[in-house]
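With one protein chain held back, the other chains of the complex are shown just where they sit.
Up next, chain A:
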Amino acid sequence: MKRKKAKDVQRGIWNKETLSAIDNKASSGKHRIRGCGSTRAMPNFDDIVVLPSQLTRMSIDTYREKCDTRTTLGSRSAKKPLVIETPIMISGMSYGALSKEAKIALAKATAKTGTVISNGEGGLLKEELQNSYRQSIQILPSRFGFSKDNIDAADMLEFLVGIGAKPGLSGHLMGEKITEEIAEFRQLPVGIDLHSHPRHGDALGADDMVVKMDQIRQLTNDEVPIFMKIAAGRVKDDVKIAAKVGVDGIIIDGAQGGTGAAPVMASDHLGIPTMPALVQAVKTLEEANLKEEVDIIISGGIKDGADLAKAIAMGADAVAIGTAAMVAMGCRVCLQCHLGRCGFGIGTQDKKQRENLDIDQAAQKVANFIKGMTNEAVLLAKAAGKTKLKNLEREDLRAINTEASAVTGIPLIGTDYVFSESFGYF
């Protein structure tokens, strides 16, 4: 009998990745930073199926009949709620993490599809605002490039508390990406490794945020919807507190959420995945009788129309996409975003590399992707007998494995059993 070669031996948890992680710490004594967020397998919307209409309901013709996707966000107390043509938002990815060209392409895509883009941490690019259909502005703990002028430009505001890829941590932008342009935009020295402000200096706790909210409402004449973006953790408590603070809606970013740079530790081991976070948020608002008032935007690993349809069915009002939009422009998820050497001209500040991104072509691709994704969701909705995407409901869903059933409270296929707290009709 021949001996197995060393490389063919099964090593269980001592696989290549474990070894490389140990080697890395052995030489640096530090934790590792990486782009893109978690690569772990987690329960997700693929574990859910949509039930088609048959004899119980009439199906809607995929090819000839309409299904409405127009979405209104923030009508709880904003005088000018945000109306978008499809419930897909482009999430806040900073100018700095992304190139100027990528930001402009994403903004242009929103104009082609009638949706909203969020600016992200690095301030508001003039070109982004000029090209976007609707502009969301983040209020972040660092406030890079932030002022009253930004608030005036906003169609929606996002009070940022955390993101799914690194909840409890602040923004990272590695020195490679802090070029002169970015440094000037953010008021930073060139080339430093940025670990930005950890907490909002002007609202240290939830009680202060109530007063802060009143301030921002006054400054916007009560017109602009105000959302709070939170990373999925203690979703039930956080959603209750956010609702009490007085937001119009909540953006929940699950553990699968993307990032330009984050400690691998944070991406892989902090926070709960997107789908169960959504379930808990919906339940909490329903229990508080606020589901009709407070909108939910869910993000973190949303990649196609099926995710969208299922999220809507579970109670989301819209989804937000980050990584998927980058992929539509050409990103191949190399996990090296933090190094700023993106040959596609997306996650880089290098002048040469930036030339590789054709803005109009990229914009068209992202627009196509958003349209295609909407199309997919609509296909599922119509097959389930809906003339409005938002009419999808939990009762239209089943879980294909016990785990998904247990985390969502949606019955397992082939049964009427729910393997946990029930969610809705059962």
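Operating definition for what follows: contacts are C-beta pairs under 8 Å (C-beta built on N, C-alpha and C of every residue); 3 or more make two chains touch, one makes a residue touch a chain; residues count from 1.
The definition used in the following text is that contacts and distances are computed from a predicted model.
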| item | value |
| --- | --- |
| Which of "Acyl-CoA dehydrogenase", "Cysteine desulfurase", "ABC transporter permease" or "Glutamate synthase" matches, in UniProt, the chain that is not displayed | "Glutamate synthase" |
| Contact with the hidden chain (one of A:E17, A:D208 or A:E355) | A:D208 |
| Chain not shown: contacting residue from A:L51, A:L129, A:L188 or A:A206 | A:L188 |
| Absent-chain contact - pick from A:S147, A:Q361, A:T387 or A:T415 | A:S147 |
| Residues of chain A in contact with the chain not shown | 141-144, 146-148, 175, 186-189, 191-193, 195-197, 201-204, 208, 211-212, 214-215, 218-219 |
